[in-house]
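Yeah, one chain of the complex is gone here, protein chain that is, but the others are all in their spots.
For reference, chains read A, B and C in written order, and residue numbers begin at 1 within each chain.
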Amino acid sequence: MEKERVLEVQDLELHYFTRKGVVRAVDKLSFFLRKGETLGVVGESGCGKTTMGTALLNMPTPPGRIIGGKILLEGQDILMLSESELRRRVRWESIAMVFQGAMNCLTPVYTIEKQMRETLQQHRQMEKKDATDRMKNYLNLVGLSDDVLRRYPHELSGGMKQRVVIATALFLEPKVIICDEPTTALDVVVQAQIINLLKDLKEQVGVSFIFITHDLSIEAEVSDRILVMYAGRIAELGTNAQIYGPQGPAHPYTQRLLGATPRLHEEVEELAFIPGTPPDLVAPPEGCRFHPRCPVLLERCAHDDVPLREIEPDHMVACWRCFDE
Amino acid sequence: MSEPILVAENLTKWFPVKRSVTQVMRRERTWVRAVDGVSFSVEKGEIFGLVGESGCGKTTTGKLIMKLLDITDGRLMLQGEDVTHITGAALAQHRRHVQMIFQDPYASMNPRFTVEDVLMEPLEIHNVGKDRAERDVWVREILDEVKLSPPEEFLARHPHMLSGGQRQRAATARTLMLNPSVIVADEPVSMIDLSTRAEILAMMKQLQREMGLTYIYITHDLSTARYFTDRLAVMYLGKIIEMGKAGTLIDMALHPYTKALIGAVCEPVSGRVNRIKDVPIKGEIPAATNIPAGCRFHPRCLYSVPECWEEEEPTLADVGDGHMVACRRYREIQALGDAARTSDASLGLRRTA
Amino acid sequence: MKRDRMAQLRSFWKEFRQVRFGVVGLVLFVVFLIGVVFEGPLLTYRDTNTRWRDMLYWTNSPRYAMPVWVNWFTSKDYAKSAVIEPHNVVEQTDGLRSVTMDFPYEYQAGRPPSDVLVDLAITGQVALSITVERPDGRTLTYTKQTSSSGSQQLRISVDQNLRERVYQMVASAEDPAIASARNPKQINAVGALFGKAQHGIFSEPEVLNGTYKTTLQVTLVGATAKLDRAQVVIAGGVSGILGTDGNKRDLWSGLVAGTKWALIIGLLTSLISVAVGVVYGVTSGYFGGWVDSLMNRIYEIFVSIPLLPILIVLSAVFKPSIWIMIIMMCVFFWVGPVKTVRSIALQLKENAYIEAAHGLGATHRRILFKHMIPQLVPYAFASMALAVPGAITYEASISLIGLGDATVVTWGQILFDAFSSGAVLQGIWWWIVPPGLAIALMGMTFAFIGFAMDTILNPKLRTR
Partner (left out) sequence: MYWKYAVRRVFYAFLMFAVIVFIFSALFNSVADRVLRSQIQETVNGESRARARVMQNRDPNEFLVWKEQRKAELYRLYHLDEPLMSRIFWRTIDTVTFRLGQSTIIRSSAGSQSVMTIVTERIPRTLLLFGTVSLIDLILGIILGMRKARKAGGLMDKATSVGTMVVYGMPAWWLGMLLIMFFAFTIPLFPSGAMHSTPPPEGIGYTLDLMYHMILPVMTLVVLGFWGIAYIARNIVLGTLQEDFIMSARARGISERRVLFGHTLRAAAPPIVTMAVLGLLGSLFGAIIYEGIFSWPGMGSLYWQSVQQNDIPVLMGNLSMTTGIYIAGLAFLDLIYGFLDPRVKVGGKA
């Protein structure tokens, strides 16, 4: 049975208006997120994955602007909401985000308590004591002790700060949490602890996650479905089994990317790689955006824009080779 | 077995911590024990890996080998010669033999220099080559070597006009200019996109085969270490706690810390979701100013017993086939692990229950 | 390498061009430079630089004359300054030698000039006769005098020497009661000379336009006697582009002469001090450790001294020349960029390429001068530009107190003269506004340039 969709994105377009020209960072992106699932978003740097994350809060960083599409949160298009409605009903209330480099996401001059309490006050009418209890509960949930509340951010280690940020993301019990590279810059052990924590929380709280990272191995570990982005567009979208399973992904980009990921427990003689560099999004190549780097391109790839099509249930690919025509 | 090209014996680097006035008066001195007695030897043509988490001293070790930092204690030998305390001309000579590739390709080249300037610099410093024309030929050759060809296209470019991969190639080319015998590569691919990472590593491997280079590969990433290196040493808080052939060390890790590290690594394989549920380690890394007594890993070890902190720190012991481990309980732990695997009572299950 | 520099410069210029006020600043700077290069032709008084304080040089100018362009804004225009050369020179050589000449003055202004002077240079024994014929036919006889041997200069001022004669000439036109009540020594002689001969000539004279003809008759006694120079100087109510000050000096010339000093003071001080500061800061940051600590302490001593007060006291005690003053300013100005440069150096030092150069065996000197300082050059230029106005203002401030170098003309000294002779209280705005405006304008010029560079250097501050 299909679970209900919490979030649905339709034809989302976000452009950066820079001096050099218009950067089409997110170009007609469509996908949805089911209740209680984790959607992984992978891609190389500059493919627009972080941009997409901030767009979901309707908070593009200047000079970026959302120029088209819909973001339906339980049927309601949040792009139509006013700034104050967004603040009241969407941001943190329904969608919370753990930003990339979460260490810098805490205001350095405020104590943890002040920042958390402020967030709570903004959204809930609550007795002071109840608020304190709630903050402590969630800090304990992420494995931190109460006395963290009194500390300033610079007194905490990177892993602790990350946990605080996650606790803050959780404690309004939003429907969706976007995690943008929550573990980069953390050591493997801490990374594993954070991943474990997020998985536990998913089981216990039942929220949906969008997990953005450049690391395919982490996605294999955490995500139910994986969305592979390339140059502002979706290259492939499939379930964990479809992407990482024995038959492997369908899109040549995903295939190569996976082949380039070293395995710890296998002896690999030669790793795969993709020659060339990602395209300049001011003037992306015609046709399939991956075609200049594609090892198996067809003639039509160079000029025909490639659509995203479902090739099997829950598995969408944007590659002419994968379509039976 | 060939001659070791580089030998480190009990290599140590302590940094003094800046003291307050009262501490000076009380004659208190605290030290950051960044590298705390590291011994290993590297053979010619070998790729030796140093892995560990941030702050374990692996980068400092690299800099000690480069002689970018003064060695506090211990001995460093290069090609049979003691280079521990060399200065002046000998040091300059050392810097021709040992080269380094840095982690951040964006920072490792002066943004105001062109690729040509970057590659010329080592020649200018050491006054190699009889004139500019000769140097020019070399620069072009090396650029070809690292597959930045045609060289004319790259010579006049500034670093910001190169992609991350190209930049790391140029940085590699710079290290090759002086025909070194040892190259210290400090996380050379960690900031490079996955799609080109393998390309760089493949190039480095090819160069090694062709030119008979010796690499010391410093990384936090066990997966690339396994792919790239011949031998691997795992560092924890300034000390090597396990060392051996890369494959053996990862597939049959003995030290509980190595096991934890390996357990924490994600793999791009489906159907193994929840596999890293059990990371057999507790707490956070202590500060390098305050290294625990006894086995330095004991506060975080799930298997530690009183003798681990009451008795002296265990030293690296050979367990056969060059596999060395610094743990006094590794046999018992191994037995425990085997038992757990067979009896289905894995630590992971125990913790989730 | 050289071509590369050019390319860098070109790309910098391309960015600089985008910042509009930066271009405005550059244009202004070029204008100032042109002003310095063409100082000669621009100076209406050629010897301003050497004879600014020589009162004799300025005797022919009016005192407190407004700029000529004031006439554009007033219906009753002021008489302009003029020097009238002799016309109709008639020489007689039979018997006694004599020379007769006319000096016609076409007077059309709405207000009388401030003075009329007859300026003569003669050698030997001479007899003089000077008369002025007004348009209405009344005639003023200046004087009939003979001079003895030797060469001499003669200056006869209507305002100072001829009040009584003017009184005699026009007194008949006024009511005798009023006329007799006037002290002839205190009348406005020039006003009366150029006024209609009617009631009120002493109190509110009405201008009488027309040709005023001064006639000079010289009788030369003996063979050696001769007339070297003869001219009639009309000291106008307005004079020159910027008027004159209380010492009759032409302010435009002073301002032009001061421009080069402002530029020299500003540029030299900022150049030296920023160069020292940058090298100091980089060295301190690069070496770190005890070198850094020591250099920091020295730096802190210098920043803890209030700049203007110490400069005032040093100037008061040692009475320095302008060059020493520039050095003095450098001694305290170099701290300006140190803090920023040091922190930039600390960041640069952490860059892997510094370590790489080190690892390649580069010496400290090579790293400092090839890798670090070149990176600071743009910053150094920006802070140089921004340090210029400070240096100019400080020199002006010291001059304002009266401690300036008296051998040169600076804008600050013009303002000192203005302030100390009470120009503020008398409302002599043309003495105060232009020099201050020049300082402010030059400050603005360099601020425009400096801020523009700053915007280019800190992309974070960019809004797009």
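To be clear about the criterion, contacts are C-beta pairs under 8 Å (C-beta built on N, C-alpha and C of every residue); 3 or more make two chains touch, one makes a residue touch a chain.
Since the structure is predicted, the reported quantities are computational estimates derived from the model, not experimental observations.
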Report task. Could you tell which one of A:L12, A:A25, A:L39 or A:M97 touches the chain left off the display? Result -> A:M97
Query raised in the report: Taking the entire complex into account, which one of C:A396, C:V409 or C:I456 touches the absent chain?
Result: C:A396
Report task. Name every residue on chain C in touch with the hidden partner chain. Result -> 21, 300-301, 303-310, 312-314, 316-317, 386, 388-390, 392-394, 396-397, 400-403, 415, 419, 424-425, 427, 429, 432-433, 436, 439-440, 442-444, 446-448, 451, 458, 460-461, 463-464
Report task. State which residues belonging to chain A touch the missing partner chain. Result -> 54, 57, 59, 61, 83, 86-88, 90-93, 96-97, 99-101, 104-110, 115, 118-119, 122-123, 152, 154-155, 165, 168
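The rule is short, and it goes like this: only the chains that are shown with their structure count from here on.
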Requested in this report: List the centre-to-centre spacing of chain A and chain B in whole Å, with centres computed as mean CA coordinates.
Outcome: 31
Report summary line: Check: chain B positions touching at least 2 other chains come out as none
Query raised in the report: Got the chain C residues that touch at least 2 other chains?
Result: none
Query raised in the report: For the complex, which residues does chain A have touching chain B?
Result: 44-45, 157, 159, 187-193, 195-196, 199, 214-222, 240-241, 243-245, 256-258, 260-265, 267-268, 270-275, 277-278
Query raised in the report: Where on chain B is chain A touching in the complex?
Result: 53-54, 163, 165, 193-199, 201-202, 220-224, 226-227, 247, 250-251, 260-277, 279, 281, 284
Report summary line: chain B residues touching chain C in their complex are 66, 68, 91-92, 95-96, 98-100, 102-104, 107-112, 114, 117, 121-122, 125-126, 156, 171, 174, 178
